[in-house]
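== chain A ==
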Amino acid sequence: MRNQKANGWNRRKFLGGLALTGAAAMIGLRPEIALAAVEPPPETRTIRLRYWDPACWAPFYLAEPFLREEGFTDIRYVAVPTTEFPDAYKKNLIDLSCGFSVVDMYHLEKEHSPHKFLSGFHVGCYALIGSDRVRSVRDLKGKTVWAGSLEYGGPHLFFSAIVAYVGLDPRKDIKYVWVKKDEALDMFRDGKIDALMSFPPGPQELMAKGIGRLLIDTNVDKPWSQYFCCMMGGHSDFIKNNPIATKRALRAILKSIDLVSREPAMAARELLARKIVKQKDEKYVIQALKEIPYGRWREYNPEDTIRFYALRMRDTGLLKTNPQQFIDQHTDWRFINQLKKEFGITAW
Partner candidate 1 sequence: MPRILLVEDNEMNLDMLSRRLRRKGYEVVIATDGEAGVTMAGSERPDLILMDMSLPVLDGWESTRRLKGTPETAAIPVMALTSHAMAGEREKAIGAGCDDYDTKPVDFERLLLKIEALLKKQEKA
Partner candidate 2 sequence: MKVWLPKLVARAPFTVHTKLIGAFFAIVALLIIFGLVVIQVLSGINRRSEELSQLRRKVGAFRQLQHDTTAQIYGVTSALLSPEERMIESALRQLHEFRYDLERLQFVTRDEVELFGRIKIEHEQLIQMITNVVELTRAQEYKKANDLRLTKIVPLADTLERLTNEMVNRAEADMEAKVDESNRAHMTSRWVVIGFAVGSIGLAILLGYAVSSSLMGPVMLMDERLRQIASGDFSKHVEVPNRDELGTLADNLNRMNNELRDLYQQIEAASRHKSDFLSNMSHELRTPLNAIIGYSEMLTEEAEDRDQKDFIPDLQKIRASGRHLLELINDILDLSKIEAGKVELFPETFDVKLLIEEISGTVQPLIEKNSNILAINCADNLGDMYADITKVRQILFNLLSNACKFTELGTITLDAVRDCSEDAAWLSVSVTDTGIGMTEEQMEKLFQPFSQADIQIARKYGGTGLGLAITRQFCEMMGGDIKVRSEFGRGTAFTMRLPMAAPHPEGDIVSLIASDGSSKSA
(Lines give C-alpha, C1' and ligand atoms only; values in the text may rest on other atoms or scores of the structure.)
Protein backbone atom coordinates (compact mmCIF):
# COMPACT_ATOMS: atom_id res chain seq x y z
CA MET A 1 0.00 0.00 0.00
CA ARG A 2 2.78 2.41 0.77
CA ASN A 3 3.85 3.45 -2.68
CA GLN A 4 6.60 5.78 -3.88
CA LYS A 5 4.41 8.78 -3.37
CA ALA A 6 4.00 7.97 0.28
CA ASN A 7 7.72 7.49 0.79
CA GLY A 8 8.54 10.71 -0.96
CA TRP A 9 6.15 12.45 1.31
CA ASN A 10 7.81 11.00 4.40
CA ARG A 11 11.19 12.37 3.35
CA ARG A 12 9.81 15.82 3.20
CA LYS A 13 7.48 15.65 6.11
CA PHE A 14 9.83 17.70 8.28
CA LEU A 15 9.62 20.81 6.15
CA GLY A 16 5.85 20.59 5.57
CA GLY A 17 5.15 19.72 9.17
CA LEU A 18 7.14 22.73 10.36
CA ALA A 19 5.34 25.03 7.98
CA LEU A 20 1.91 23.85 9.09
CA THR A 21 2.69 23.92 12.77
CA GLY A 22 3.89 27.44 12.28
CA ALA A 23 0.67 28.29 10.55
CA ALA A 24 -1.40 26.62 13.21
CA ALA A 25 0.43 28.55 15.90
CA MET A 26 0.04 31.71 13.93
CA ILE A 27 -3.72 31.36 13.64
CA GLY A 28 -4.06 30.54 17.32
CA LEU A 29 -5.47 27.10 17.00
CA ARG A 30 -4.14 25.73 20.23
CA PRO A 31 -6.69 26.42 22.90
CA GLU A 32 -6.72 22.91 24.35
CA ILE A 33 -3.09 22.43 25.34
CA ALA A 34 -3.91 22.46 29.00
CA LEU A 35 -6.63 19.91 28.48
CA ALA A 36 -4.42 17.62 26.44
CA ALA A 37 -1.77 17.75 29.12
CA VAL A 38 -3.95 16.06 31.76
CA GLU A 39 -5.13 13.51 29.24
CA PRO A 40 -3.06 10.29 29.32
CA PRO A 41 -0.71 9.66 26.40
CA PRO A 42 -2.01 7.55 23.48
CA GLU A 43 -1.84 3.78 23.89
CA THR A 44 0.16 3.59 20.70
CA ARG A 45 2.64 5.97 19.11
CA THR A 46 2.03 4.51 15.69
CA ILE A 47 -0.91 5.47 13.56
CA ARG A 48 -1.70 4.44 10.01
CA LEU A 49 -3.95 6.72 7.97
CA ARG A 50 -5.54 6.21 4.63
CA TYR A 51 -4.89 8.50 1.73
CA TRP A 52 -6.05 8.59 -1.86
CA ASP A 53 -6.49 11.16 -4.60
CA PRO A 54 -9.55 13.30 -3.64
CA ALA A 55 -8.28 16.82 -3.01
CA CYS A 56 -11.12 17.50 -0.56
CA TRP A 57 -9.55 15.13 1.95
CA ALA A 58 -6.75 17.65 2.40
CA PRO A 59 -7.23 18.03 6.20
CA PHE A 60 -6.59 14.33 6.60
CA TYR A 61 -3.38 14.45 4.61
CA LEU A 62 -2.17 17.58 6.42
CA ALA A 63 -2.90 16.43 9.98
CA GLU A 64 0.63 15.17 10.62
CA PRO A 65 1.88 18.07 12.79
CA PHE A 66 -1.24 17.94 14.94
CA LEU A 67 -0.84 14.19 15.32
CA ARG A 68 2.73 14.71 16.54
CA GLU A 69 1.36 17.21 18.99
CA GLU A 70 -0.98 14.48 20.26
CA GLY A 71 1.93 12.17 20.93
CA PHE A 72 2.12 10.09 17.78
CA THR A 73 5.66 9.54 16.56
CA ASP A 74 5.22 7.01 13.79
CA ILE A 75 2.67 8.45 11.40
CA ARG A 76 2.15 6.47 8.22
CA TYR A 77 -0.03 7.28 5.25
CA VAL A 78 -1.19 4.24 3.34
CA ALA A 79 -2.51 4.60 -0.19
CA VAL A 80 -5.87 2.82 -0.40
CA PRO A 81 -7.92 3.05 -3.60
CA THR A 82 -11.69 2.88 -3.28
CA THR A 83 -11.76 -0.70 -4.60
CA GLU A 84 -9.35 -1.86 -1.94
CA PHE A 85 -10.86 0.06 0.92
CA PRO A 86 -12.72 -2.79 2.64
CA ASP A 87 -9.67 -5.03 2.21
CA ALA A 88 -7.42 -2.45 3.83
CA TYR A 89 -9.49 -2.69 6.99
CA LYS A 90 -9.93 -6.42 6.77
CA LYS A 91 -6.18 -6.94 6.38
CA ASN A 92 -5.58 -4.42 9.16
CA LEU A 93 -3.46 -2.11 7.04
CA ILE A 94 -4.98 1.14 8.32
CA ASP A 95 -6.19 2.49 11.66
CA LEU A 96 -8.09 5.60 10.63
CA SER A 97 -9.62 6.68 7.35
CA CYS A 98 -11.67 9.29 5.69
CA GLY A 99 -13.95 8.25 2.91
CA PHE A 100 -17.12 8.98 1.04
CA SER A 101 -20.02 8.31 3.37
CA VAL A 102 -22.02 6.31 0.84
CA VAL A 103 -19.08 4.20 -0.31
CA ASP A 104 -18.00 3.33 3.18
CA MET A 105 -21.56 2.52 4.19
CA TYR A 106 -21.97 0.30 1.16
CA HIS A 107 -18.75 -1.58 1.89
CA LEU A 108 -19.50 -1.86 5.58
CA GLU A 109 -22.62 -3.79 4.87
CA LYS A 110 -21.54 -5.65 1.75
CA GLU A 111 -17.98 -6.56 2.68
CA HIS A 112 -18.39 -6.60 6.45
CA SER A 113 -15.24 -4.52 6.70
CA PRO A 114 -14.35 -4.11 10.36
CA HIS A 115 -14.62 -0.40 10.82
CA LYS A 116 -16.91 2.14 12.42
CA PHE A 117 -17.85 5.71 11.60
CA LEU A 118 -16.38 8.10 14.13
CA SER A 119 -17.19 11.58 12.97
CA GLY A 120 -18.30 13.80 10.14
CA PHE A 121 -15.55 15.19 7.98
CA HIS A 122 -16.78 17.67 5.47
CA VAL A 123 -19.74 18.63 3.34
CA GLY A 124 -20.01 19.02 -0.36
CA CYS A 125 -17.17 18.69 -2.85
CA TYR A 126 -19.24 16.72 -5.37
CA ALA A 127 -20.69 18.44 -8.33
CA LEU A 128 -23.08 17.12 -10.95
CA ILE A 129 -22.84 19.01 -14.23
CA GLY A 130 -25.07 18.44 -17.18
CA SER A 131 -24.97 19.27 -20.88
CA ASP A 132 -27.18 21.86 -22.52
CA ARG A 133 -29.75 19.12 -23.12
CA VAL A 134 -30.27 18.71 -19.39
CA ARG A 135 -31.91 21.29 -17.14
CA SER A 136 -32.58 19.33 -14.01
CA VAL A 137 -31.76 15.99 -12.47
CA ARG A 138 -35.07 14.55 -13.62
CA ASP A 139 -34.07 15.24 -17.22
CA LEU A 140 -31.34 12.63 -16.83
CA LYS A 141 -33.86 9.84 -17.40
CA GLY A 142 -32.58 7.73 -20.28
CA LYS A 143 -29.43 9.83 -20.61
CA THR A 144 -25.83 8.73 -20.64
CA VAL A 145 -23.90 9.64 -17.53
CA TRP A 146 -20.39 9.31 -16.22
CA ALA A 147 -20.46 8.68 -12.49
CA GLY A 148 -16.98 7.49 -11.71
CA SER A 149 -14.85 4.90 -13.42
CA LEU A 150 -16.23 2.01 -11.43
CA GLU A 151 -19.57 0.76 -10.31
CA TYR A 152 -20.34 1.26 -6.60
CA GLY A 153 -17.55 3.84 -6.33
CA GLY A 154 -18.13 7.19 -4.62
CA PRO A 155 -19.52 9.14 -7.58
CA HIS A 156 -21.79 6.33 -8.62
CA LEU A 157 -23.30 5.83 -5.19
CA PHE A 158 -23.77 9.58 -4.65
CA PHE A 159 -25.29 9.89 -8.06
CA SER A 160 -27.63 7.00 -7.31
CA ALA A 161 -28.81 8.73 -4.14
CA ILE A 162 -29.34 12.00 -6.02
CA VAL A 163 -31.38 10.53 -8.87
CA ALA A 164 -33.36 8.35 -6.48
CA TYR A 165 -34.21 11.49 -4.48
CA VAL A 166 -36.08 12.86 -7.50
CA GLY A 167 -37.83 9.56 -8.16
CA LEU A 168 -35.66 7.97 -10.83
CA ASP A 169 -34.36 4.43 -10.68
CA PRO A 170 -30.57 4.77 -10.74
CA ARG A 171 -30.18 1.31 -12.21
CA LYS A 172 -32.82 1.32 -14.93
CA ASP A 173 -33.28 4.96 -15.91
CA ILE A 174 -29.64 5.87 -16.46
CA LYS A 175 -27.01 4.65 -18.90
CA TYR A 176 -23.53 4.69 -17.48
CA VAL A 177 -20.14 4.81 -19.09
CA TRP A 178 -17.35 3.41 -16.99
CA VAL A 179 -14.24 5.18 -18.25
CA LYS A 180 -11.35 7.08 -16.70
CA LYS A 181 -11.98 10.61 -15.49
CA ASP A 182 -9.87 12.35 -18.14
CA GLU A 183 -11.61 10.39 -20.86
CA ALA A 184 -14.99 11.23 -19.36
CA LEU A 185 -14.12 14.94 -19.35
CA ASP A 186 -13.23 14.70 -23.02
CA MET A 187 -16.44 12.82 -23.78
CA PHE A 188 -18.44 15.48 -21.97
CA ARG A 189 -16.69 18.22 -23.95
CA ASP A 190 -17.51 16.30 -27.12
CA GLY A 191 -21.15 15.95 -26.09
CA LYS A 192 -20.99 12.17 -25.90
CA ILE A 193 -22.30 12.11 -22.39
CA ASP A 194 -25.03 14.21 -20.83
CA ALA A 195 -23.89 14.46 -17.24
CA LEU A 196 -20.85 14.04 -15.15
CA MET A 197 -20.61 13.48 -11.44
CA SER A 198 -17.25 14.15 -9.84
CA PHE A 199 -15.32 15.57 -6.98
CA PRO A 200 -12.74 18.28 -7.69
CA PRO A 201 -10.83 18.89 -9.82
CA GLY A 202 -12.72 18.29 -13.03
CA PRO A 203 -16.16 19.84 -12.87
CA GLN A 204 -14.59 23.12 -11.75
CA GLU A 205 -12.29 23.07 -14.75
CA LEU A 206 -15.15 22.47 -17.16
CA MET A 207 -17.31 25.12 -15.57
CA ALA A 208 -14.42 27.57 -15.75
CA LYS A 209 -14.24 26.91 -19.47
CA GLY A 210 -17.99 27.49 -19.77
CA ILE A 211 -18.75 23.94 -20.67
CA GLY A 212 -21.99 22.47 -19.29
CA ARG A 213 -24.24 23.70 -16.54
CA LEU A 214 -24.18 22.93 -12.86
CA LEU A 215 -27.09 20.65 -11.96
CA ILE A 216 -26.16 20.09 -8.34
CA ASP A 217 -23.45 21.64 -6.24
CA THR A 218 -23.42 19.56 -3.09
CA ASN A 219 -21.50 22.34 -1.32
CA VAL A 220 -24.58 24.54 -1.25
CA ASP A 221 -27.57 22.67 -2.72
CA LYS A 222 -30.02 21.32 -0.24
CA PRO A 223 -30.53 18.72 1.02
CA TRP A 224 -27.07 17.47 -0.05
CA SER A 225 -25.31 20.40 1.57
CA GLN A 226 -26.92 19.43 4.89
CA TYR A 227 -25.05 16.13 5.12
CA PHE A 228 -21.43 15.11 5.26
CA CYS A 229 -20.18 13.89 1.94
CA CYS A 230 -17.13 12.44 3.61
CA MET A 231 -16.79 10.98 7.06
CA MET A 232 -14.05 9.65 9.26
CA GLY A 233 -13.85 6.13 10.51
CA GLY A 234 -11.52 3.78 12.31
CA HIS A 235 -10.68 0.12 12.55
CA SER A 236 -12.98 -1.50 15.10
CA ASP A 237 -10.08 -3.16 16.91
CA PHE A 238 -8.03 0.03 16.95
CA ILE A 239 -10.94 1.97 18.46
CA LYS A 240 -11.58 -0.70 21.02
CA ASN A 241 -7.94 -1.19 22.03
CA ASN A 242 -6.79 2.43 21.77
CA PRO A 243 -9.60 4.75 22.88
CA ILE A 244 -7.23 7.52 23.93
CA ALA A 245 -5.20 7.30 20.73
CA THR A 246 -8.43 7.36 18.74
CA LYS A 247 -9.65 10.46 20.51
CA ARG A 248 -6.27 12.21 20.17
CA ALA A 249 -6.00 11.36 16.46
CA LEU A 250 -9.55 12.58 15.89
CA ARG A 251 -8.75 15.81 17.70
CA ALA A 252 -5.66 16.30 15.54
CA ILE A 253 -7.66 15.85 12.35
CA LEU A 254 -10.44 18.18 13.52
CA LYS A 255 -7.79 20.81 14.13
CA SER A 256 -6.45 20.14 10.70
CA ILE A 257 -9.96 20.65 9.27
CA ASP A 258 -10.21 23.98 11.02
CA LEU A 259 -6.82 24.94 9.63
CA VAL A 260 -7.74 24.04 6.06
CA SER A 261 -11.04 25.83 6.55
CA ARG A 262 -9.12 29.01 7.37
CA GLU A 263 -6.19 28.55 5.01
CA PRO A 264 -7.50 26.76 1.91
CA ALA A 265 -4.88 28.25 -0.39
CA MET A 266 -2.01 27.21 1.84
CA ALA A 267 -3.49 23.73 2.12
CA ALA A 268 -3.82 23.51 -1.65
CA ARG A 269 -0.18 24.45 -2.11
CA GLU A 270 0.79 21.82 0.41
CA LEU A 271 -1.15 19.24 -1.60
CA LEU A 272 0.66 20.36 -4.75
CA ALA A 273 3.98 20.15 -2.95
CA ARG A 274 3.22 16.62 -1.92
CA LYS A 275 2.08 15.80 -5.45
CA ILE A 276 -1.30 14.64 -4.25
CA VAL A 277 -2.80 16.86 -6.93
CA LYS A 278 -1.43 17.82 -10.30
CA GLN A 279 0.19 21.17 -10.87
CA LYS A 280 -2.21 21.98 -13.71
CA ASP A 281 -5.16 21.63 -11.33
CA GLU A 282 -3.79 24.15 -8.81
CA LYS A 283 -6.37 26.80 -9.57
CA TYR A 284 -9.31 24.44 -9.29
CA VAL A 285 -8.00 22.80 -6.15
CA ILE A 286 -7.66 26.16 -4.41
CA GLN A 287 -11.17 27.00 -5.59
CA ALA A 288 -12.52 23.70 -4.39
CA LEU A 289 -10.93 23.96 -0.96
CA LYS A 290 -12.30 27.44 -0.61
CA GLU A 291 -15.79 26.42 -1.65
CA ILE A 292 -16.01 23.33 0.53
CA PRO A 293 -17.63 24.40 3.83
CA TYR A 294 -15.13 22.61 6.08
CA GLY A 295 -16.56 24.29 9.16
CA ARG A 296 -19.76 22.29 8.98
CA TRP A 297 -18.41 19.53 11.19
CA ARG A 298 -19.11 21.90 14.06
CA GLU A 299 -22.78 22.16 13.12
CA TYR A 300 -23.97 18.92 11.63
CA ASN A 301 -24.94 15.83 13.52
CA PRO A 302 -22.96 13.02 11.84
CA GLU A 303 -25.66 10.51 12.80
CA ASP A 304 -28.15 12.43 10.70
CA THR A 305 -25.91 11.99 7.66
CA ILE A 306 -25.78 8.27 8.14
CA ARG A 307 -29.53 8.21 8.63
CA PHE A 308 -30.17 10.30 5.54
CA TYR A 309 -27.92 8.28 3.25
CA ALA A 310 -29.09 5.01 4.72
CA LEU A 311 -32.64 6.04 3.80
CA ARG A 312 -31.59 7.01 0.29
CA MET A 313 -29.54 3.85 -0.25
CA ARG A 314 -32.32 1.67 1.05
CA ASP A 315 -34.66 3.37 -1.40
CA THR A 316 -32.39 2.28 -4.22
CA GLY A 317 -31.75 -1.17 -2.82
CA LEU A 318 -28.07 -0.50 -2.19
CA LEU A 319 -28.47 -1.08 1.52
CA LYS A 320 -30.46 -3.82 3.20
CA THR A 321 -30.08 -2.74 6.81
CA ASN A 322 -32.52 -0.18 8.13
CA PRO A 323 -31.04 3.20 9.16
CA GLN A 324 -31.32 2.77 12.91
CA GLN A 325 -29.85 -0.71 12.78
CA PHE A 326 -26.98 0.57 10.67
CA ILE A 327 -26.29 3.37 13.14
CA ASP A 328 -26.35 0.92 16.02
CA GLN A 329 -23.95 -1.44 14.33
CA HIS A 330 -21.52 0.71 12.45
CA THR A 331 -21.06 3.99 14.30
CA ASP A 332 -19.26 5.11 17.43
CA TRP A 333 -19.89 8.76 18.30
CA ARG A 334 -18.36 8.67 21.80
CA PHE A 335 -15.14 10.40 20.70
CA ILE A 336 -16.69 13.16 18.63
CA ASN A 337 -19.26 13.82 21.37
CA GLN A 338 -16.46 14.28 23.89
CA LEU A 339 -14.39 16.40 21.49
CA LYS A 340 -17.28 18.62 20.54
CA LYS A 341 -17.42 19.88 24.10
CA GLU A 342 -13.68 20.55 24.02
CA PHE A 343 -14.17 22.56 20.86
CA GLY A 344 -16.95 24.49 22.54
CA ILE A 345 -19.71 23.17 20.36
CA THR A 346 -23.19 22.79 21.81
CA ALA A 347 -25.20 22.38 18.68
CA TRP A 348 -26.45 19.10 17.20
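Selection criteria: all candidates are chains of the complex that A comes from, given by their letters.
As a working rule, a residue touches a chain if its C-beta (ideal position, glycine included) is under 8 Å from a C-beta of that chain, and two chains touch if they have at least 3 such contacts; residues count from 1.
The shown structure was predicted, so the numbers you read here are calculated from the model rather than taken from an experiment.
> Would you mind flagging which of 1 or 2 touches chain A in the complex?
2
> Which residues of chain A touch candidate 2 in their complex?
Contacts found on chain A: 222-223, 226, 299-301, 304, 307-308, 310-311, 314, 321-325, 327, 347.
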